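A single protein chain has been omitted from the complex, and every remaining protein chain is retained in its original position.
Take a look at subunit A:
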Amino acid sequence: MNAPIVKVEGLHKRFGDNEVLRGIDLEINEGEVVCLIGPSGSGKSTLLRCVNLLEEPTEGTIEAAGHDMTGPDADLDLARRDIGMVFQQFNLFSHMTILDNLVIPQRRVCKTPKAEAVETARRLLAEVGIEGKEKAKPAQLSGGQQQRVAIARALAVKPRLMLFDEPTSALDPEIVGEVLAVMKGLAAEGMTMLVVTHEMGFAREVADRVLFLDGGVIVEQGPPSEVLANPQTERARSFLHRVLHPAD
């Protein structure tokens, strides 16, 4: 069997006195889709951001996409090309056109020739269903369109692993589906994905494994059919009850 594409060992993260992650061990295999669920403040975003070192771990080691992220001579800029990230707030470059949002990173980061960068950008935009918007600025697009562009932008530098931090939480309910559809397509193509989400339907359908994080530790994990349908811990049970029956 291949070496895991993500390997987190003994990860702790403190912000001042606040210990947000309290010993995380996690391995993700190539092609696996892992959904990370848990209550607000449990450390989901922090864990995700530690994987590409947007947050520096206080303790522990991280390997991702073949890079020793926490090693003494880690080249993070090089490593991050192989680790795409999609944010809740899209974070498109607002002064650039949609096309440039995909072209400029390729040109500046991978030194891709212009013609090739443009061709890749057009192909990816078509794949996420954005057409005829190349010259528009991000602010002229709907949230769902912006998020699909953000996914295409992350793919433009050819990552081996994609991190998603609540990609649909800022979207109106009726356009959540269009973003999830793109993510499902990506999963079907075999992309390795670590997804923080509150979309239990997506987790059930797409995830190979679900992690339930609470208080900075992984409380429970397993295939969605087990963790979501038949949680073993009281904490997971009450969390899922709240998420699935928000009206009560």
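Simple rule for what comes next: a residue touches a chain if its C-beta (ideal position, glycine included) is under 8 Å from a C-beta of that chain, and two chains touch if they have at least 3 such contacts; residues count from 1.
As a working rule, contacts and distances are computed from a predicted model.
J.: UniProt protein name for the omitted subunit, picking from "2Fe-2S iron-sulfur cluster binding domain-containing protein", "Sarcosine oxidase subunit delta", "Xanthine dehydrogenase family protein subunit M" or "Polar amino acid transport system permease protein"?
T.: "Polar amino acid transport system permease protein"
J.: Write down which of A:64, A:157, A:218 or A:236 is the residue touching the left-out chain.
T.: A:157
J.: Of A:43, A:57, A:105 or A:231, which one is in contact with the hidden chain?
T.: A:105
J.: Out of A:6, A:50, A:83 or A:193, which is the one that touches the chain we can't see?
T.: Per the contact definition at the top, the residue touching the missing chain is A:83.
J.: Have a look at A:52, A:70 or A:112 and name the one touching the chain we're not showing.
T.: Per the contact definition at the top, the residue touching the missing chain is A:52.
J.: By the contact definition given up top, give the residues of subunit A that touch the hidden chain.
T.: Subunit A touches the missing chain through residues 52, 54, 77-81, 83-85, 87, 89, 91-95, 104-105, 108-110, 139, 150, 153-154, 157.
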